[in-house]
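Missing here: one protein chain of the complex. Every other protein chain is in place.
For reference, chains read A and B in written order, and residue numbers begin at 1 within each chain.
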Amino acid sequence: MNGFLAILQRDLRLALRQGADSVMVVAFFIVTTTLFPFGVGPEVNILARIASGVIWVSALLAAMLSLERVFQADYEDGTLELLTLSPVSLELLILGKVLAHWLTTGLPLIIAAPLMAVMLNMDQDGFVTLMIAMLLGTPALSLIGAIGAALILGARRGGVLVSLLVLPLYIPVLIFGAGAVEAALLGISATAQLQIMAAILLLTLAAAPFATAHAVRQAME
Amino acid sequence: MSEFFSMGGYGGYIWASYGVTALAMIVLLIATLRGLRSSRIEREQLEAVLQSRRPRRTKKTQQAS
């Protein structure tokens, strides 16, 4: 557990010291969301209709954008090799890294999401559901993304590659995330969607650290 | 005969699907065969060079040991 906390602390400190990473993710999210009104026109009804989908797609892309840095820098300077060799279980350390990634990207996105929802004229009924759905969905994105980030270690053109690997795996989160908000907007209970999202989160939480650790060990061979 | 090719007016769709399937399967097979041939030739060349060098080298090893 100490190893987990230490790595979490280290990654958080690194991210906060550089600072730009979280800001850039949020900026990317906001800019991408802003592109949609230019694409589909400023009509309020249309924007309100597509708001949940737009926010989710932009959040997906923003979360994906920062994936490369989860392992890349540590891989290049050899830290990852030391982590692999350490007596603390690699799965736990990876969980710490993923949590740090989520705290520096997923959490800011959740805070920025309602702002974009307001700008896209989303109905207020959906706000709470949007926040809850993102709270359940973004950790799953970080966990799934970590697998992709570990698989591409040492590959050529890793950045583009990781998006090709990870985006198809993000589809269920997108479907249920947007679905939950849509249900709330229609005045239907979104419990079913949120429960499925919680199930996805638990499944990825159980499986992803092992898959990621396996991929990291492979990269170290 | 032309009735067979027109397929009740849907000939275009049907022949296009069969054609594209046949084309893809043949292209995949030919690409595999060509890759196989060129890789085999390259491997055999390398092995031939290796064969011609190997006796000299083993002699050296014997001298060394």
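Note that in this section contacts are C-beta pairs under 8 Å (C-beta built on N, C-alpha and C of every residue); 3 or more make two chains touch, one makes a residue touch a chain.
The rule is simple: contacts and distances are computed from a predicted model.
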Practice task
Pick from "NADH dehydrogenase subunit M", "Permease", "Anti-sigma-K factor RskA" or "Heme exporter protein C" the UniProt protein name of the chain that isn't shown here.
Solution key: "Heme exporter protein C"
Exercise for the section: Check the whole complex and report which displayed chains the hidden chain contacts. Expected result: A, B
Fill in the blank from the handout: Given A:165, A:181 or A:201, the residue that touches the chain left out of view is A:165
Handout entry: Hidden partner chain, residues of subunit A it touches
Key = 147, 151-152, 154-158, 161, 164-165, 167-169, 171-172, 175-176, 179, 196, 200, 203, 207, 211, 214-215, 218-219, 221
Problem - Touching residues on subunit B - with respect to the absent chain - result: 4, 7-11, 13-14, 16-18, 20-21, 24-25, 28-29, 32-33, 35-36, 39-40, 42-43, 46-47, 49-50, 53-54, 57, 60-61, 64
